[in-house]
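Remarks on the structure that follows.
Of the protein chains in this complex, one is absent; all others appear in place.
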Amino acid sequence: MDPMSDLANNEKLLRILEGAPAADTARGQQHADEHEEEAEDATRQEAKLDLSALRRKLKEKSGKEYWRTLEELADNPHFDALLHREFPRHASEWDDAVDRRGFLKLMGASLALAGLAGCGRPDEAHIAPYVKQPDQVIPGRPNFYATAMPFSGDAIGVIVESHEGRPTKIEGNPDHPSSLGASNAFVQASILNLYDPDRAQTVMYTGEIRSWSAFLDAAQSLATSVKATSGEGFRILTGSVSSPTLNSQIKKLLAAYPAAKWHHWEPATGDGPTEGAKLAFGRVVNTVYVPGKANVILSLDSDFLASGPGQIAYAKQFARRRKLDGPNGTLNRLYVVEPVPSVTGSSADHRLPLRASEIELFSRALGGKLGLGSDAALAGHAAKWLDTVVADLEKERGASLVVAGEYQPAAVHALAHAINLKLGNVGTTLYYTEPVEALPTGNAESLRELCADISHGKVDLLIILGGNPVYDAPHDFDFAAKLLKVPNSIRLSPYYDETSRYSKWHISESHYLEGWSDARGHDGTASIIQPLISPLYYTHSAHDVIAAFSDKPGMPAYDAVRNYWTEASAHLESSLDAGWRKWLNDGVIPGTKFAPITPELKFNAASLPAQAPAKPDQIEYVFRPDPTVHDGRYANNGWLQELPKPLTKLTWDNAALVSPKLAQTKNLAHIVQARGGEHGQILSALVDIELNGSKVTAASWTLPGVAENTVVLPLGYGRTHAGYTGTNKGFNAYVVRTSDALWTASNGKMTPNGETYPLACTQYHFNMEGRQILVTGTLEEYKKNPAFAHESGEAPPKSDSLYKEFAYPGYAWGMAIDLNKCNGCSACVVACQAENNIPVVGKDQVMRGREMHWIRIDRYYTGTDADSSREGKTGDPSEYSPTLDNPETFFQPVPCMQCENAPCEQVCPVDATVHSAEGLNDMVYNRCIGTRYCSNNCPYKVRRFNFLRFQDWETPQLKLLRNPEVTVRSRGVMEKCTYCVQRINNVRIDAEKQNRPIRDNEIVTACESACPSEAIVFGNANDPTSKVAKLKADERNYSILAEINARPRTTYLAAVRNPNPGGEKA
Amino acid sequence: MSVTQPPIDSPEIRRLEPVLAPGHTYLSVTDKIAAVVLTRPLGIGWLAGFGLTFSLVMLLFLSLAWLITKGVGIWGINIPIGWGFAIVNFVWWIGIGHAGTLISAILYLLNQKWRTSINRFAEAMTLFAVACAGIFPLIHTGRPWMAYYMFPYPSTMGIWPQFRSPLIWDVFAVSTYGTVSLLFWYVGLLPDLATLRDRAKDRAQQLAYGVLSLGWRNSAHHWHRYQSAYLLLAGLATPLVLSVHTVVSFDFSVAIVPGWHTTIFPPYFVAGAIYSGFAMVLTLAIPLRKAYGLEDFITMRHLENMAKVMLATGLIVAYGYFIEFFMAYYSGNKFDVFLANQRLHGPYSHFYYALILCNILTPQLLWFEKVRRNVAALFIMSLVINTGMWLERFVIVVISLTRDYMPSAWGRYSATFWDYSTFVGTLGLFVMLMFLFVRGLPAIAISEMRELVAHQSHGKGEHQ
Amino acid sequence: MAQIFDRSANFLARFSLLGVAALAGLGLTAVLVVARSPYITNQRVTRNQPIQFSHKHHVGDDGIDCRYCHTGVENSAYAGIPPTKTCMNCHSVLFNNIGYLEPIRESYRTEQSIRWVKVHRLADYVYFNHSIHVNKGIGCSSCHGPVNEMALIYQASPLNMEWCLECHRNPEQNLRPKDQIYNMNWKAPAEQEEVGRKLATEYQLRSKLELTSCSTCHR
Partner (left out) sequence: MEHRPHSYGVMAEFDTPEEIMAAAKKTREAGYKHVTAYTPFPIEGLAEEIGFKWTAVPLITLLGGIGGGLTGFGMQYWMMAVSYPLNIGGRPLNSWPAFIPVTFELTILGAATFAVLGMIALNKLPEPYHPVFNVDRFSHASTDKFFLCIQAKDPKYNLAETARFLQGLNAKHVDEVKDE
């Protein structure tokens, strides 16, 4: 259905917010309603006011009036903002900002306020009901709307939970082929971008606020002027456009201005696929994989499980083939060749670390073995490894799959296409379609042309839609200087960022939850993007900007989308008017999925030009998007900044990743700091990296599994104008990136500069000290001994207990996590953070070991010989051991274990954590006095403590974000995973009202629903037919450290890998 | 009672000098001790000492204010190390608080004459130590203003404290211990307050001591009930003293943290407590007797006896350390073994070795009479042992938490400025209270000293 | 030696000792009593509303059903405060020009909400759900009191945890037949004991253990 009906304008929306009653956002704090008013103002206020003026104002006041005035002023979002500039937002950072000298001042303030609060009764709270209540809104019950999140050339269908008009949580859309109901960290975190207080809020011209109409006028005059030259000097620069409407809008515009050009630049999207397709088929095609059908998969440096279009769908299909029912079950087999350890590589059965440049050699060799005529020499180990792969691939003709990584050159892709055809995989494990991408030419080339034109003074009107070229364009383009040359530059962006500062016009871009649009998924399926909330600020969409230059300036995006689909729906089974509501409701437009095509191969592997032989001792620098902030677009997203990166477990920083061996030769040691320690702060050596005639200083990080002589430079950090959260974090790898070496560079120099840098690492220690924590085995071992998971430790029999067991006659909530499926992607961590109002604490606090994630993902390397119980050994990757070159990597999500014999409960002095009748380990925040005894006594260390006031209770936008079903925890209380008790209760209440038992899968925890690989299953363990009960009955099912006899309700299914029996290990 | 007992008559006892220097009369002891309170003017030393400690107390208040404003996050604690200095200090102070009541109660029951001249300020010390200790359990909580949840009162929430938690046991143990020690101390003071009342010259003192002494008039009937009450108190305090540190040790031994979960804890905590308690008594007694010329009352014999007690308890503590390792290796529990190794080789091993040096090696010097009878040496040693006992608690609390079950969650701990300032602040508070005490109340039990005089001057002659 | 104190001091001393003890005891009890008193629970406090809406008139005299305005009560956590539209349904024709109701009309014209003052403020951290209570046989008046007699609405029950538990421990005492839920004048019958027990089984109430689990109300 269409939420716009009740969200006509801000005023109404925000009244709804006020309407959200007692349970709403800021529980546990008095002035709820005032703050909600702030939110209202925040959306309207425009005037710029300066701090000095305010100071003057304040001087005139005195005494009680003074404080009152402050409160009034605090209602003004700009004053709020200014304050925040002075005292940064997050509690922790705020901590840093306030030095001890400021202490007395503070004391004074707090005392005065305490005085105010002390006298009299708490202020009256208000309820502001609707004036006309929209039919589908029942205050207190969330509504769910389907839409889609566009993400660099792809779109992920999502379902958004909305509380009285506030979107609060995003889930995957089961009906959408690119989501299949799951999501990833970016999708989960995108909701925070919507409420980011640092978003640009207005139209600006050279730094001055302008009105939208002013822009429209300017646009029209510009349009007419370029019209004269039929668009000569008119350029449009976009990222990859997956919106058919926008695509056609631009095309129409170009038709109107024949001489105008459309360029595009995606810093983190490889040209491999397009160029490869051109090389192989002479045309651009879109490749859709069907990993679910493949028994053997070979990834040539492709992280298809966690990046690139279709990642979620692929992860889901792949995981389903990792489902192991009983000893007779079968598993697919994954071979990965890659220079950089990736999520995909970590779940491989065989992983071969090869330098980026050697991947092509490997592919050629592979092609040769499969009789494609190409050839290349491989080193001993790699050669043996290759033989195993070839054997396996040939065995599984038609059911195998070779995936080339998008950062690999065209040749690798062409070879991959050829091989897949040769193996007869096309049509089964993969198929080709028309490209989803609107402008499928090389990124760098496209941008190079533009720059060339600019420097030749050919460009006088440039529209930049999204992206951030000033920050992320190859440094040899020197885009900033170029942009200044352009007389009229117009920039659409959600932030007033690096590029906006160099543009004449800045248009603030709406969040995808704020406006109408559409987008195509990885297989072409189109969805209508419908707004969940009317824009919080004066923001606009790309559609609006393009329209501004068309003959219909000011045409709403809604019309643009409707217009496009009225035409486009001609060939669909249902016309727009017939289908519209259904499209919106389902989140997909039926019949828009691209039909498979069969391009014919115009590629002869033998004719490939000989590749320059690899120089093994030359260091290679590999550029990759960062796992959490991607190409930098999420730099200002606190959730993603604080999300530990899957393999390094670093937060708030990127680092130059080096292999243990290289670290040893360069002697880049890590020093574990006493403050925080292994679970917090590591000092790492700073290195100067000189590359392509430019230089950057980066913190180094030793990462087991990085290919020899390879240095990985993650992109997306070192932003200078990202906003409060993202500015000046990490180092900017773009500085040493040039257009001719976008992904792999050599001839660089890396020299330690003798200094060190503190990195916030949430898990440094990587081995299990021989404890029964993460149990793994191979398929053979499993078939031989299905109960292998239980050898390392068993819980003592219940009969040993002197106490009589508590009975759980009703529901017994439990969780089973299949370690065979978990690939460490960390979507669950962010999902949990979004669902449960978990605060961001900032780098300093993470370095003190105080991050608040309710679910963490532990990363272990098996087969390593570092054993810290031996003298001197610290299990420290910076202590080189050969086993660290290519260790087997496993991930283990660790939420609260909800132990039946909970050690935490027994030691709590005030009954703040007790067991519910359904076996939940309840945490009662308002009873907690914060002794932290429970955390000390928790063997799994899953409890989190509010050491300071971590929650941001001032920023109005963040209040809108909060999930009203979950308490916002105050300072000094313990918290932890609750199995999403709010979801349990809501479902139970509905079931009880109908006097029926809760059905299996009716309750889905946040982590479970986000998980792309279906690794997490929650349910009623008492019901033998439930999914969770079946899993717990599996012989692989074990509980961590069973011998402690805490009897966790969260249990794990041992990981079983499927290495080739005849094959090379690793 | 004590007076009836003939002195144990054996060569070595005779070799020892008496617990009271010869030549004292009822009047002289009374005068000498009462004078400190009533007539002696405030010395520059006292003023300086008081000033210094007072400023430390101000530092304490500052630290607490900042703590309340910001939260326990200003300390070095984190996950997994949820307890840091606060709990270390708590256990340390409580330990120190054990000597006083122990001396007064157990030595009284064992009828040790030498207790008389030290029990009074030892008891005072106990009270002040318990006061310092009491601060920490309160402020270490995340929400101190909610700490009253720990008391069993009929709340409108209809919910009660959780009596399986050792922290609740602490609440009762410590408060009981505080109360009983106070009563014990006050009862002991009654006759002396009366003495001060009667000897006070100016009205203010008369009123003050008059009120405090409740009109005590040394009647034989009073004495009779007094003595039976005092004896009963001693009898009650003895098991109490032992129970308190046992309960404190439960905070750890009841938990399942490797390095905490040990059955040896209760006895060896108690021994440790007495150990540090006596060390602290020495630390205080030696300067005190010097400053106020009380060498006649606190004689070499006292110091030597206390040294012997320290040696004995020190050995028990050493045994405790040994048993921890023995249990770890003998049981073969992989977590305990690992932790044992951590203590020896882990990142905090230097603390452990320092602890061994302070608590086990240094005290061995006490085997030598020369050392035992050397005031300076004893003083230094008492300081060393106090340090050692603090380290012991640090090792137990912190090291165990840094390396528990999940390697992925291992961490480390380092104290912040506020950790230190709070600790130093309580030290200041403790000493400041001591300063006030010696000037406000008789630091030595006068009436008991008179008994000693009687006992000495008339030998056995006095009773038949 | 002269007497320091006068004879009267003896009485004074003893009296003051006992007095202090007595005061301490009294003080403590006082605190506990006050904590349960209307002063703290805000019981029976009427608030100054933008429009002095009379439940007595609308419910008592006109006999309007609760659900006519509080539409959410049966399927949402919140009973819901009626939108201005609901008022206007009648008041666009009834009393449609008396000044007393101007705020409603204004709100309707200007699309600005009426800012009612909250009367029932549950403690923080408590997640009360109206729908489950009315669906399991708890009537409005069990908690809200005789709303039909309240000229100005006020909070009838203490709304503290003790009070909640009292019913969660034995709900039988308050269970009503489904058709009596919205009856303001319902009085517990003499044989409420077994009626309640019967209804409890009919409504499939959860066990006391479940009803008094912390997460039943706290999250």
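Chains here go by letter, A, B and C, matching the order in which they are written, and residues are numbered from 1 within each.
Going forward, a contact is a pair of C-beta atoms (placed from the backbone, for glycine too) under 8 Å apart; a residue touches a chain by one contact, two chains touch by 3 or more.
Since this is a predicted model, take the numbers as computed values, not measurements.
Here the missing chain is touched by one residue of B:F128, B:W169 or B:F252, and it is B:W169.
One of B:G215, B:P287 or B:P347 touches the chain omitted from the figure, and that residue is B:G215.
Of the candidate positions B:Q112, B:S243 or B:T362, contact with the unshown chain belongs to B:S243. Touch with the hidden chain on the side of chain A covers residues 803-806, 899-906, 908, 911, 914-917, 1047.
Against the chain not displayed here, chain B makes contact via residues 1, 3-4, 25-27, 30, 152, 158-164, 166, 168-169, 172-173, 176, 179-180, 183-184, 186-187, 191, 194-195, 197-199, 210-211, 214-229, 232-233, 236-237, 239-240, 243, 247, 250, 447-448, 450-451, 454, 458, 461-463. Although one chain is not displayed, its contacts with chain C can still be listed: residues 1-10, 13-14, 17, 165, 209, 212.
Throughout what follows, only the chains that are shown with their structure count from here on.
Computed from the mean C-alpha positions, the centre of chain A lies at a distance of 45 Å from the centre of chain C. Separation between the centroids of chain A and chain B, computed from CA atoms only, is 56 Å. Annotation: 53 Å between the Cα-based centres of chain B and chain C. For chain C, no residue reaches two or more other chains under the stated contact definition. Shown for chain A are the residues in touch with two or more other chains, namely 914, 927. Note for the complex: chain B touches chain C at residues 153-159, 197-198, 206-207, 210-211, 214-215.
Looking at the complex, you find that chain A touches chain B at residues 95, 100, 103, 106-107, 110, 672-680, 763, 765, 767-771, 773, 845, 848-850, 856, 858-860, 868-869, 871-872, 875, 892, 894, 903, 906-911, 914, 927-933, 935-937, 939-941, 943-949, 970-974, 1040-1041, 1044.
Interface residues of chain A facing chain C in the complex, by the touch rule stated above, are 11-12, 15, 18-19, 21-23, 27-28, 121, 124-133, 138-141, 809-810, 914-918, 920, 922, 924-927, 965-967, 978, 981-982, 984-985, 989, 992-993, 995.
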